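Here the complex is missing one protein chain, while the rest keep their positions.
Our next item is subunit A:
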Amino acid sequence: MKNKNAYWRANLRLIGICLFIWFLVSFVFAILLVEPLNRFSLGGYKLGFWFSQQGSIYVFVALIFFYSWQMNRIDHQFGVYEEE
């Protein structure tokens, strides 16, 4: 395969985006900034509390499907998609 390095860089970039969001919703929103965010509310939830006990989990699920959808695209683009 010609573009091994380019393929790997594309993967690393995508991982970087995913883990940035992963860190943001859990460690930043639900822990470091929980007190200021708790001044806002979402339904009957305080926002920081919601991120800690509900929101971050939903985002995690979405992130994994986003990653695998984008990786399939990148696999096709670089001709390394596994055929049936």
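In this text, contacts are C-beta pairs under 8 Å (C-beta built on N, C-alpha and C of every residue); 3 or more make two chains touch, one makes a residue touch a chain; residues count from 1.
Here, contacts and distances are computed from a predicted model.
S.K.: One chain of this complex is not shown here; going by its UniProt record, which of these names is it: "Maltose/maltodextrin transport system permease protein MalG", "Cation acetate symporter", "Electron transfer flavoprotein alpha subunit" or "Sugar ABC transporter ATP-binding protein"?
M.R.: Cross-referencing UniProt, the chain left out corresponds to "Cation acetate symporter".
S.K.: In terms of residues, what is the contact footprint of the unshown chain on subunit A?
M.R.: On the side of subunit A, residues 1, 4, 7-8, 11, 14-15, 18-19, 22, 26-27, 30-32, 34-35, 38, 42-46, 48-50, 52-54, 56-58, 60-61, 63-65, 67-68, 71-72, 75, 79-83 touch the unshown chain.
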